[in-house]
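Note that this complex is displayed minus one protein chain, with the remaining chains in position.
The letters A and B name the chains in turn, as written, and every chain counts its residues from 1.
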Amino acid sequence: MRREAPRHPLDYLPIAFPGLMLVVFFVVPFGTMIAVSFFRRDPAGFYAPDFVFDNYARFLSLFFANVLGFSLFLAMTVAIVSVALALPFTHMLARLPRKAQVVWLVALLSVLSLSEVIIGFAWSTLLSRTAGITNLFVWLGIMEQAQALTPSFGAVLTGMVYQAFPYTVLVLYPAIVRLDPTLTEAARTLGASPLKAFFTVVVPALRNTLVATVVMVFIFALGSYLLPQLLGRPQHWTLSVLITDQAIYQSNMPFAAAMAVFLVLVTLGLVAMTVLIGRKGEA
Amino acid sequence: MKDILKTSVSRRAVLGTGLAGVSMLAMPSMLRAQDKSLKVGVYGGYFKDSFDKHIFPEFTKATGIAVESVAEPTGEAWLVQLEQAARAGQAPADVSMISQVAMLKGQTTELWAPLDAAKLKNMANLKETFINKYPDGRIAGIGAVSWYITLVTNTDVFKEAPTSWQALWDPANADKLGLLALVSNSFLLEVTAKSFMGGTNALDTEEGILKAFEKLAEVKPNVRLWYRDEAQFEQSLKSGEIPMGQYYHDVTGLAAADGNPVRSTFPKEGGILDSGSWAVSRASQKGEEAHVFIDYMSQPAVQATLSRKVGTSPTVKRELLDLTPEEFAAVSSDIDPVIPRYDLYQTKSDWLNQKWTELIVG
Partner (left out) sequence: MSGLALQNVVKEFGSFTAVKGVDLEVPNGTFVCLLGPSGCGKTTLLRMIAGLDLPTRGAIRLGGEDITAVPTHKRNLGMVFQSLALFPHLTVGENIAYPLRIRGIDKAAQARRVEELLAMIHLKGYADRPVSKLSGGQRQRVAIARALAISPKLFLLDEPLSALDAKLREAMQVELRQLQQSLGITTIVVTHDQREAMTMADTVVVMQAGEIRQAASPIEIYRRPADSFVADFIGQTNLIEAEATGGVASVLGVAVPGLTLPAGGKALLSVRPEDVHLTAPGGSAVPATVTFVRDLGGTIETFLDAGGRQVVAVSTPRERPEVSVGQAVGIQLTAEDCVVLKS
């Protein structure tokens, strides 16, 4: 079937609805945010339409650069760890009988239904000194004394990976199911051990999917603002935490908007870079 | 689990911003076919539930004015909503319970309709600090409820109750403290000033504030958790995971009464006394009813009921109350309190916030 280029305005009708939705739910809010980021802050908690760069100027400091850097580092670490764990898991999952797959997928979906607050509380209890897993280690004789594992970077990472893991599996699942299982078998007949076959065939054949998944989880993790508060020390707070502080507690919408715009731009830049590098690797 | 559910619907429900507005729109009008009615904004969750149960029905019985209670988010989100509505001539609530910083911010835009002292006979019962005034002397708001933030400890870990806020600085308490995460809700600058610098007047100058920050920086190694979520700290305090910190006096008392190993102590420098005031939106058409309501709420008997049923500290003078010493101690103290410097959070809010964030994050 040949597709003809639209010639008449009416030919665009089929994309009118999604286009409208995009405008209503993305372009308008984001445009508003950009506009507000240039507004003048009124310390009384309001803001007035204006065109000032104060909000961006305040952001351009070593302090915020450090927070931004940490946020990107944390999100990237979460993304890479999640994908590294989810890939072998999903690969094995895709080879289970259908019934078992359904059970696993339902279990993962139920983790998705947990709110960030519940995940945060669950992990802060699990990693606490008084009721946490270290008590189990003491009982087993592995540890001398129960220890608090939270707040710490490890706790933040654990909580966020736990939260991102089901997403990662669900994004990887279709691509892995579609992957021809005979590719692995072929690799084995050609002399590769199952582990070698996984790394020389499955991983590279899914390269584009993996990059896309890392980007998706990265963006997902970048938005996390509760877990860093619940499981981390202040130095583990992400830019999203500070944005929330400004927007909700300080009523400083212009500054919150400026930080959010900056975060979005940096994110888009990183994603574009990833895509470009991916393209180059293709060619 | 039960604890989490109970406490995350905290009375000062900090994270519920925005939801209140939505539920307000969704809620069908509860007004009965009465001529006189009033929309009253109260902090969503525990406060609204308690007021609906113990206060509003009695008020309606006494005055014939029906009350439609509106769940409001704390502080400034509600302020912004009220201001925007007022510009459009709307009042989402006629009377609202408003935090002190928000009171000051609302005054700058003349958001609060001035109150007529002649219609508020019971105003005389109130302590002077609980009357909010415009710079020119007009009355902007009247104290509704107050509460204390005190020094709390886990009794299993601390056999002896600490006596001073200076315990927060004690090197022996390394990694043991839970403190509120925001400069404008922890009031730790005031605590520092009153404990080490002779009083909160030391914060009058920027040098004084910077000095207070410097002193406060010494607390950092002792802090395990800078909390925004009250439930998280309360749970850690009960379990002994984080055995010391600052927390609400009344909630700690309730937890102790439930058998948890926690105690609240009024340090010799005083507990932090925070409060909410009743204020009327300038867009409200119900000025008469609003005055009747505020006057009713300022009666010693109603304040005593609030102390007994809701756990707030009374805004009227002690001698007018029929509270027993035990009942009074459960919600308040005669020790001179640390009064927050709300003016600072209005005039220097961004600067304070930036310094504070750099202090604890950096």
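Rule of thumb we're sticking to: a residue touches a chain if its C-beta (ideal position, glycine included) is under 8 Å from a C-beta of that chain, and two chains touch if they have at least 3 such contacts.
The model shown is predicted, which means the values in this text are computed figures rather than measured ones.
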Visible chains that the absent chain touches, using the contact criterion stated earlier: A
Given A:15, A:57 or A:190, the one touching the chain that is not displayed: A:190
Of A:201, A:214, A:230 or A:253, the residue in touch with the unshown chain: A:201
Interface with the undisplayed chain - residues on subunit A: 180, 182-183, 185-194, 196-197, 200-201, 204-205, 207
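Here is the rule we use: only the chains that are shown with their structure count from here on.
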Averaged-CA centre spacing for the pair subunit B and subunit A, given as whole angstrom: 36
Touching residues on subunit A, where the partner in the complex is subunit B: 41, 43-46, 58, 63, 67, 117, 120-121, 124-125, 128-131, 148, 151, 229-230, 233-235, 237, 242, 245-246, 248-252, 255
List of subunit B residues in touch with subunit A within their complex: 4, 8, 14, 17, 75-77, 79-80, 83, 102, 105-106, 108-109, 181-182, 184-185, 224-229, 231-232, 235-236, 239-241, 346-347, 349-350, 353-354, 357-358, 360-362
